[in-house]
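Here's the structure we're looking at; comments come further down.
Note that one protein chain is taken out, while the other chains of the complex remain in position.
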Amino acid sequence: MIVCPACGHRTPEGAELCEACGRSLANFVYRVCPSCGALNSAQHVFCHRCFAELTLAEGEEPIPESTFVRPYTPPIVTLEEEVTTQAVHREAKAQASETGALPTSEALPGQTPSEAELGPRAAAPISEEQAVAPSMEGEMGETPASTEEALPPLEAAESPEVLGGGPVGAAGVETPAVQVAPPDETQALTPEAAANPLEGLDDLLPFEPAVTLPHRPSQHVSAAPSTTEDYEAELFQQVAVERAPLQEGAQVVLPRTAQGLPQIGRTILYILVLLAGVLPLFTWGQMSSFVQPRESVLALVRTIEELPSGAEVLLSFDYSPTYAGELDPLALAVVRHLARRSVRMVVMSTKPEGIGLAEAIYRTITEESPDYRYGEHYVLLGYLPGQEAGLRSLNTALGDAFKIDYLQKRPLGELSATSGLATLKDFDQIIVLSDDSLTVQRWVEQVQAQSDIPFHALVTSAVEPLLVPYQRSGQLLSLIPAASGAVEYELAGSVKPSALFRSDAYAAFFVLLLVVALVTNALYARRGKRGS
Amino acid sequence: MRRFLPIAVAIICGLWVLADFFVSHPLIDSVGAKLLEGVMILAAFALFAGILNLLGFHARRISKDQKDWGYRLVLMVALGGTLIAGIVLPGSGALSWIFGYMYYPLQSTMAALLAFFVVSAAYRAFRLRNGEALIMLITSLVVLLAQLPFSNRISPYLPLLRKWILDVPVTAGTRGIILGTALGTITTSLRILLAVDHPYAQD
Amino acid sequence: MDAVLQLLVKLVPNSVDLAALGMLVLFLPLFIFFTMQAKSGKRFALREIPAFTRIRRLVSQSVESGQPIHVGLGSGRLGSESTAEAAMSLTVFDYVARHVAACDQDILGTTAEPTILASAQGILCTARKKAGFPESYAPTDLAFYGPEALAYAAGAAGALHGRPHLANILVGRFGSEGLWLAEATSSRVSAQVGGTSAAEGAALLWASMDEAIVGEEVYAAGAYLHRPSHLGSLATQDIMRIVAILAILVGIAMTSLGYW
Partner (left out) sequence: MSEVLSGLFGQLSTGTAEVIGPWVAALLTLAVLSYVFGFNPVFRLAEYLFVGLAAGYAGALAWNQVISPRLQLLLTDPSTYWYYGLFFFLGLLLLARAFRPLSTLANLPLGMLFGIGAALALGGALTGSLIPQVRAAVVSVVPEDYGPGLVGWAYALDAVLLSLGTIAVLSAFHFATQGRGFVSALWHGLIRALGRAGRVLLMITFGALFAGVAFTSFALLSSRLVYLAEHWFKLLNRLGL
C-alpha cells in the first residue's frame, strides 16, 4: 500500500501514479508491519505503533543512516495543485464523517472516525514521507545539484537554534514539512499566501506522533548561511512561534492553572478550610443543641443500655493511624458507654497498629474511671494476623488464636474477663471499628454469617456508602459513620462529651463546600459569557 | 533462555496456585502454601531493593545538582536511623518513640491535608460543564448534608433520602464497577497466565 | 462419566468454586479464540475513551517539547490480588517509555510498590535499549516511595517539585493518595490523566483528573494504546459482560417465578 504524500489517498502497491491526484509515487516505499498492519516509513526498523520488528522484503536493502542528513529537496507543489489536493482530501474526510462507521480494517482504537481516517497511522506516513523523500531522491540522483546547494539541510532547520530556542510545542514537528517551499516557489507566492504560509495547510498536516522520527543529533553546518537560508529561517521561526494549527478535533492544551485555581485562590480556599476546622475552638459547640441522633446510633445505644452488667463484648480496632482522627472519638464514646454499664470488653485488632490505638483509648478510660480495671473488666488480646484464615480460627477456639494477652502476657484463663470464653459464640455483641470496607466484609462473611452474633460496624464516612447493602440485608445491626456518629453518640448515650463541640466545624465545612460550588459556577458562567 | 525461563516459571507457578485455588489435594495445597509464602519473602526483598533505589536516587541527585541536598540528607538520615532502630536495636524503645512522636503525627497530619485537597478538587469537579457534573454535584451535596449530625432536624426525610441513594443507585453503581473490574481482571490474568503478555521478561 | 463427576465433586467441594470453574471454562476458549484473531490482525472498532486519546497526545507533546511526563504506577502489589491492575499500570508505562525512549527523552516513574519498581526498571531498560540509547538508562529514572500510601503521595509530589513536568499519568491502584498527589502537584503540570478500578479511588480521581479512566477501562489501556493483541481480551470481556447480564436477568425471572 502506498500513501500519496500530497492527498493521503491509498494506492495499491506497485502503482506509479496516485489514483486520486495523479502525482508520481515513484519514490515512496513503505513497510507494512507484519504484526499490526500499520504503515511505516522505509527507514523504520520497528513498527511505530506496536514496536514489532519490521522485516525487510526480499532484495530490499536497509537504508543507510547517512542518507538522513542529506540535503532536503521538497516535492514541488504549485499552489494550484495544492488547492486541488486539498479538495480531494476534504471530500474524503466528508465521506468518512458521513458514513460515521469506521472501516473495520483501519479503525484505530480511541479515535474519532475522522481521526481514524487521518490519524497517526495514515497521517504519520504523509508528513513523514515528505521527510523521507529527499533521501530517496538523493539516493537516486535525480535531484538537480543546484537546489541541493541552495537549501539548508533538514536537520539544521529542525535544530533548536533555528527556532530561537523558544518552546514551540506542537509546531516543532509540523513545520518541517511546511518549510518545504523551494526558492523559486517562494518567489512565486502571492502576497496573501506569503503572509500566512500555513493557510489552508492545516488539514494537510495532521497532528503527528513525533516519535516516528528517530532522533539523531543534528549535524552543524559550518558554512555561512546564504540569503535564502536566512529568509527561510525567518519564515520558519514566524511559523513556529505562532500557535500551531491543530488538527480538527484536537484539543488545545490549556495550562492547568487556567482551568483550575491559581495559587492565590488555592491559599484562600485552604485558609477557609482551616478556619472551618478551628471554628469550634472559639464557638465551643453552638450547634450541638441542634444535633439529633439518627436511627442507627440510637439502635446501638439501646442495645448497650439493655446489656446486663457482666455481659461480654468483643471490640476489634481494625483501623490504621491514618484514620484514627475520625474513628478515635467514636471509639472513645462507645467504650465510655460500655465502661459505665460495667460491660466486660475483650479487645483485638486485625491490623498491626490497631492494638496500639486501642491501648491509648483504654489508658484514657482507666484514668477517668480507676475502678474499671485491666484483666477484670477488660482485656487486650492483641493483633490477629492471617486475615480470613485468622478470623475463621476465632470461630473454633479463641484460645488458639490468642494464647496470652497483649499487655500482661498472661494466659487468657487466668484473667477473669476472659476466663469464661471459649469461642466467639460466648460474646453477646461484636463491635468492629474499621477504615476499610474489605475488613468489615470479611467479618460479616467469616464471623457473622457463621455465628449470628449481633454485629455492629463503626466505620469512616468514606467507606460507609460501600457497606450499606449489608445493613439493608440485616447482617449489620448498626452501621455508623464515625465523624457525625461520635457527635450523635455522645448525645444519645449521654456519655462525657469530647467530640460534641465539633458539630460547629462540620456545619461550617458543609457551608464552605456549598459556597465553593456557587463560586466556581459563578466564575465559570462569567468566563463563558465573556468568551462568547 | 533469558526469556524462556522466567516465562516458564510464571506459567508453572501460576497454574499451580490456580489449581490450589479450586482443588483441595494435600500435595497441591502444601506446595501452593509454600509458593504464597515465597511471594511474601520476595515482596520483602523487593522492599529492600526499593529502599536501595530510594537511597541511590537521592544520593545521585545530591551529587548531580546539589539542589535540595538538605532535604535529601534528612530523608536518608531518617531512613537509616529508623532502619537501625528497628533492626539493630529492637526493643530499645527507640522505634516506638519514632513511631509515636514522629511517624504517627506526620502520617495523620498528611492525611488531614486531604481536607484541603478535597475542597480544591471540588472547585473543579463541581463546575457544571455537563450533565454529569450536575448529577455529581447534587448527589454529593445531598449526601453530605444528610450526613451532618443535625440532618434529622432539617427534615426527617433527608436521612431517608440519603439511605435510599446509598441503598439503590450507589449499590448498583459499585456493583457494576466491581463486575466490570472482575471481567477485566480475569482477561488480564489470563493474558499473563497464558504468556500472551510477559512484562517481566525483559532483555 | 460418573467417576469423573465424583472426582470433580471430591476435588472441588465448594459450590462457589464449582461455579467459578464453570465460568473459567466458558472464558478460556473465548479468550483464546479472540486473542488468536487479534494476533492475526483482526480489528474491531472501539468506543472512544478520551483519556487514552489524551495520553497519546501528551506523549507526542512530551517528546516534542522535551518536558518529561510523570507516570504514577500506584500501589498494586505484584503477587497479590491486585496483580492485574499493576500489570495494566506497567502497560501504560511501557507505552510512554517506548515513545519517550525513541527520542532519548526523560521520563519519571514513581510507585508505592517495590515489586512494580523492579518490573518497571526492566521495561524502561528494554525501551532504551531498543531505541538505541542503552547508555541513557538509569535505574533512578524510577523512584520508589512508600510503601505507606501517603508517603508515596508526599514523595512523588516532592520529586515533581524541581523540574516542571508536562503531565501526571496515574494509572493503577490508587486510593485517597491519588487525590493527594494530583492536587498537590496540579500547579506544576499542565495535564492530569488517570484512573483506577476500585470505586472509592475512581471517584476521587474522577474529581481531580482532566480526563479520567474509570473501573474496567483501566484494563483496556493496552488495546487503546499499543497492544493490538489486547483487543482479544476486550472482545472476550464484551461477550462475558453479556453473559453476566443474561445470567442476572434469567436469575431474576427464575427467582420471581419461584423456581429458586
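For clarity, chains are labelled A, B and C in written order, and residue numbers in each chain start from 1.
Convention: a residue touches a chain if its C-beta (ideal position, glycine included) is under 8 Å from a C-beta of that chain, and two chains touch if they have at least 3 such contacts.
Worth saying up front: this structure is predicted, and the values here are computed from it rather than measured.
In the entire assembly, the chain absent from the figure touches the shown chains A, B, C.
The missing chain, though absent from the display, is touched by one residue of C:30, C:92, C:199 or C:225; that residue is C:199. The residue from C:53, C:105 or C:121 that touches the chain not shown here is C:121. When the missing chain is restored to the complex, the residue among B:28, B:98 or B:128 that touches it is B:98. Residue B:132 is the one among B:29, B:65 or B:132 that touches the chain not shown. Only one of A:304, A:331 or A:462 touches the chain withheld from this view, namely A:462. Not every partner is drawn; the one left out touches chain C at residues 16-17, 19-20, 23-24, 44-47, 77-84, 86-87, 115, 118-119, 121-122, 125, 137, 139, 144-148, 150-151, 154-155, 157-158, 161, 176, 179, 199-200, 202-204, 206-207, 214-217, 220, 223, 234-235, 237-238, 241, 244-245, 247-249, 251-252, 255-256.
Counting over the whole complex, chain A has residues 101-102, 104, 263, 266-267, 270-271, 273-274, 276-278, 280-281, 322-326, 328-329, 352, 460-466, 469, 481-484, 502, 505-506, 509, 513 touching the chain that is not drawn.
Heads up, the rule we're going with is that only the chains that are shown with their structure count from here on.
Look at where the CA atoms of chain A average out and do the same for chain B: the two points lie 14 Å apart. Residue positions 150, 176, 186, 199, 227 of chain C are each in touch with at least two other chains.
Counting only residues that touch two or more partner chains, chain A has 259-260, 266, 322, 466.
By the touch rule above, chain A contacts chain B in their complex via residues 259-261, 265-266, 269-270, 272-273, 277, 287, 290-295, 321-325, 461, 464-466, 468-469, 472, 481, 483-484, 487-488, 503, 506-507, 510, 512-514, 516-517, 519-521, 524. Per the touch definition, chain A reaches chain C in the complex via residues 35-37, 46, 49-51, 101-102, 104-107, 109-112, 120, 167-170, 172-173, 207-211, 213-215, 250-251, 253-257, 259-260, 263, 266, 322, 437, 462-463, 466.
The part of chain C that touches chain B in the complex is made up of residues 11-13, 17, 20-21, 27-28, 31-32, 35, 77, 79-80, 83-85, 87-88, 90-91, 94, 114-115, 117-119, 122-123, 125-126, 129, 138-140, 142-148, 150-151, 153-154, 158, 161-162, 176, 179-180, 182-184, 186, 197-199, 202, 204, 206-208, 214-216, 218-220, 222, 227, 229-230, 233-234, 236-237, 240-241, 244.
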